[in-house]
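Omission of a single protein chain aside, the complex is shown with its protein chains in their original locations.
Letters are used for the chains, namely A, B and C, taken in the order the chains are written, and counting of residues starts over at 1 for each.
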Amino acid sequence: MSFEPKILGIACNWCTYTGADLAGTTRLHYPQNLRVVRVMCSSRINPSFIFRAFQLGADGVLVGGCHPGDCHYNTGNLYARRRLAVTKKILEFAGLEPERFRVEWISASEGNKFAQVVTEFTAQIKELGPQQKLKIDELLEKI
Amino acid sequence: MSRIGVFVCHCGHNISQTVRVSELAHFAAGLPDVVVAKDYRFMCSTPGQDMIANDIREHRLDRVIVTACSPLMHEHTFRKVIEKAGLNQYLLTIVNIREQVSWVTDDIEEGTAKAKALLNGAVYRARLLAPLSSRVIDVNSDVMVVGGGIAGIQAALELANTGKKVYLVEKNSTIGGHMAQFDKTFPTLDCSACILTPKMDAVLQHPNITLLTYCEVSEVKGYVGNFDITVRQKARYVNHDKCNACLACTEKCPGKGISGWDEGLIKRKAIHIPFPQAVPQRPVIDRDSCTYFLKGKCRLCEKVCEQKAIDFEQHDSFLNFKVGAVIVATGYDLMDTRPLIQYGYGKYPGVYHALEVERLFNSAGPTSGKVTMRDGKEPQAIAILHCVGSRDKNNYEHCSRVCCMYSLKFAHLFREKTSADVYQLYIDIRAAGKGYEEFYNRIIEEDVKFIRGKGTRVAPSADEPQRLIVEAEDTITGKFVRLPVDMVVLSPAMVPRSDYKEIARLFNLSTDKNGFFMERHPKLAPLATMSEGIFIAGVCQSPKDIPDTVAQANGAAAEALTIVSRQKMELEATTAMVNPASCCGCQNCVRVCPYGAPFFNEQKGVSEINEALCKGCGLCASVCPSSAIIARHFTNEQVLAEMEGLMEF
Amino acid sequence: MTDFKQIENNLKKEAKKLLESAEVPVVLAYTRGYDEKHPMPFAAKSVADVEKIVFNEYCNFNMARYIMRFPDAAKIAIAAKAADSRALVVLIQEEKVRREDLVILGIPASGMKDPKTDQLIDSRTTGGLYNPVEYDILLGEEIRGQKTVSPYAVLADYEAMDKEARWAFWKGQLDKCIRCYACRKACPMCYCDPCFIDQNKPRWADKAPQSPGNMMYHLTRFHHLAGRCIDCGECSRACPVGIPLYLFHKKVAKECEEMFGQAAGMKLEDKPVLVDFRVEDSDQILK
Partner (left out) sequence: MLKKISIKKINDLAAALMEKGTLLAPVKEAAGHNFAEIKDPQQLDLDYYNTIVSPKTVFLPQKEDFVRYETAKPVAEAQPVALNIKATFLFGVRPCDAKSFQIMDIHFHASGIIDPYWQQRRDATVIFGSAFDLDIPAQDADFYQTLGIGAADPEGSDVFMVKKGEDLLMKAITPQGEEILARLAMLGEGKPADKKYFEEYIKKGSQHQTRNMCLDPQVIAKKLEDIFHSGEFWQAQSAACLSCGICTFVCPTCYCFDICDDTLFSRGVRRRVWDACMFTDFTLEASGHNPRTHVYQRLRQKVCHKYSFHVRKYGVISCVGCGRCTRYCPVNIDIYSIIQDAMKA
């Protein structure tokens, strides 16, 4: 069986989650590897959520927020941009493939973009193969 | 241990086509803590809702998961359902298997697998949900309106007429705004003053309106329903309680200042009222042109004032009051066209901008309504240049919306008052409004010369030194034209007030790239802002004409009324709170919050959150290094658990 | 090379003056430990304490770590080398202490040594500075002409590794961690109590010293220190199992400086970069 990655998505309620809904409403098909957590704003995303997602076995993590300047909370995504950029640098220096972590600004009207990003990202993660580095296995193996 | 009920919706075929719904329900039944799992054709239907309510009672459920369409569709519906059945509405979790599963795949295996993963995540999350209760606060029934132009006047009157007390704050010494500067209004050509001054007077007379002219808002604290406002009353040097508006002072005053009201076309006295119908009819002293303030001697006004109303000792003072809602209607400025050197405004006396021309037409204006230029002569040829600075990628991309129409109005008035040839240089005429196209057609009939092309340059004429040459490309004939004229009228971009940043900061408004205040939603909430209880009306939101402005003002008044007509209101429960035991006092939350909700309690050395100000974005929780901030309904535990559930299968 | 004795004498002189004036109840400096080579951080609280003050090449401790231990002291004097002064700047930016409540006794120092290895601590392994960035009194000649190598130069080898090698390196290093938390306790910027990793709600990671918890602790800590770490290297010197944490912090500091144009603790008026933003920040930083 071919490798089907698990991709964790974290989407802001106002733009990307709504954009994802729009992709559905317009019946745009994309791979089913993404599982989305809805948060109110991309700025809610604690860097440790990203580390944890990889520990839980996510092969890729996709964060979606409003375009800079369009944040429902004015400036949330501007903070998120900096904080997630640092998160990515940390993952990269630790030796994880930085491509496994992606941040995209997807507005509520960009159902197309959502479907396209998920399709692209899923293909990219398939290419990269399973993420084994941060994934927790010790606890599981011994049970 | 939780008792979770899972309700899987088929949504007719919408979901069941690509997700095996009964298998999903069966899967759910096998998950820890799930005590009942069912699937049904339409969960949002009355029988569906009843089923959920019955199961809550029968199985003593304490968490409900509805696996159906997007939470943005029916979260509200199902919250009501479980609340009616006795469960706190926040104990509901929606799993979106329609928009984000069944509609985006045609593979039933994939769809079912993904739906299971999402459902499992919801079960993990549901276990950790906590009941939340909305906080109920008292609402102050007063409203503040900022800006005394037509928008502010209209909103204030509407609100006052419903019996609400209104504070109308205007930074000038009179209300009326730009509309009071106009002579005629398009397309009906009725007299601006005739329709506006009765409203201005009504404001003054209204028992429910506190008119605060020559005032600026200096501080806004609090939150919806309970704003604490501080207003700075600028020193007028005239005691308005004593003044009886005899205006003897203005006759004797030797000081001369530039009349802002008349767009600098003439001078006015240092002690002055801006125009005869000003409201209130009370003069103020302009320090910058007052002989006494400049030279230390004079005080002629004081001598002539029988009421002893002149008070050179006056200082700025501050007023405090509380309101429940605010309407911001700060209006606009015209773009400063001096930097556009190709048009020569400020350099060639024959070049005017639109508001100057409005004053020239006005019988109460500097020329008493005669169209004479700065040199006193009547123009023989006039060019009106549209879209100066607007619809221009180098300056402002937006269309200022009213210029086409007022330019047509100008053409009409020029034709009426002079024998000049009038040229309209336009990109295209935008006449979308009731009676506007008809007005345009009427002006075409009035022998106005239309040249479709943007004026590119204004230069002095080489042959006739007093005249100007306007250059343009006529895009209809494709020819380059050079028009010798006496007067050039620029229709500049409408831009936000120069102090928009300060206003945005005070009221926590966001602005678009040009500085116009952002509405909460461009279509569905055009008058509300992201700051709860603060509304916008008129051109401060975007350029618009008088009818639209008035309509917005009425709308904003109605929106404000929906808040202040209640005595109590419920605040969103999904706010953040600080666990003081974990707070390390780093104040990151205080630094980042766009709403100023967190504050530092020096005494305890920990941050606290004013939940009334909190919008629940969760930014503070993510910048909190010691995880002391609990973003309710999106707590760290809840998000981590959901992630774990999503990744399990 | 720094004249350590001269600095010690000046330190004593100033400490004495300050304590005599009673304006400053605490002077944070160093004292002798169980031998010469093992000095200790020290809080001199009386004129009698002044004689116990020492300064030598092993006084690496970042004294800013202790600044919050004296909530009742109206004013605190503190001996501050380059890194200590930068740490103080960050603490002032973060409003943990007010500039006016500090008397910073600046120490220009080169030739500091790691007591474990006796190796020189040079500008590559600390923040690239020899002179304090902020002080009231400078206790020795400002150091000029000393070769400063970029603090980031030591990163070259690690940046050059391919990601598999780098992962193997860090996994190996972080797996050694015994979770004694000396790194966070030695860090002047780690003042949270409790630390996120000690929380039970949420429980970010297990408490056992094994890979997943160690990773979560350290990766998150790197993020918490991003834009705040002033590169004193105390985390690494404190570590009993020799994890070169400073390398990772340095890398993050380098990235922050490149992305946001600001190094930590250099200017009082700066705001830490991760609680700040610019509208014009580029999306490129996410690529």
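Note that contacts are C-beta pairs under 8 Å (C-beta built on N, C-alpha and C of every residue); 3 or more make two chains touch, one makes a residue touch a chain.
Fair warning: this is a prediction, and the values are worked out from it, not measured in the lab.
Q: From the list C:P39, C:P108, C:G227 or C:G265, which touches the chain that is not on show?
A: C:P39
Q: With the missing chain put back, one of C:K5, C:R98, C:K185 or C:K267 would touch it. Which one?
A: C:K185
Q: Touching the absent chain in the whole complex: find that residue among B:D39, B:E99, B:D262 or B:E644.
A: B:E644
Q: Take the complete complex as the reference. Which residues in subunit C touch the chain that isn't displayed?
A: 33-35, 38-43, 61, 65-66, 69, 176, 178-182, 184-186, 193-194, 198, 206-210, 234, 237-242
Q: Could I get the residues of subunit B that touch the absent chain, sorted low to high?
A: On the subunit B side, contact with the omitted chain comes from 31-33, 581, 644, 647-648.
The definition used in the following text is that only the chains that are shown with their structure count from here on.
Q: Assign the assembly's chain-to-chain touch graph to one of these shapes: line, ring, star, complete, other.
A: complete
Q: Rounded to the nearest whole Å, what is the centre-to-centre distance of subunit B and subunit C, using the mean of the C-alpha atoms as each centre?
A: 47
Q: Using mean CA coordinates as chain centres, what's the gap between subunit A and subunit C in Å?
A: A distance of 34 Å separates the two centres.
Q: By the touch rule stated above, which residues of subunit B touch at least two different other chains?
A: 592, 623, 636, 640
Q: If you look at subunit C, which of its residues touch at least two other chains?
A: 196, 204, 274-276
Q: Sort out for me which residues of subunit B touch subunit C in the complex.
A: Contacts found on subunit B: 582, 584-588, 591-592, 600, 623, 625-627, 635-637, 640.
Q: Please output the residues of subunit B touching subunit A within their complex, sorted ascending.
A: For subunit B paired with subunit A, touching residues are 70-72, 96, 98-101, 103-107, 110-111, 113-114, 117-118, 121, 508, 510, 513, 530, 574, 592, 594-595, 615-619, 621-623, 631, 634, 636, 639-640, 642-644, 646-647.
Q: Please name which positions on subunit C make contact with subunit A in the complex.
A: Touch list, subunit C to subunit A: 158, 161, 163-171, 196, 204, 206, 210-212, 215-216, 219-220, 222-223, 226-227, 248, 251-252, 255-256, 259-260, 273-279, 281, 283, 285-286.
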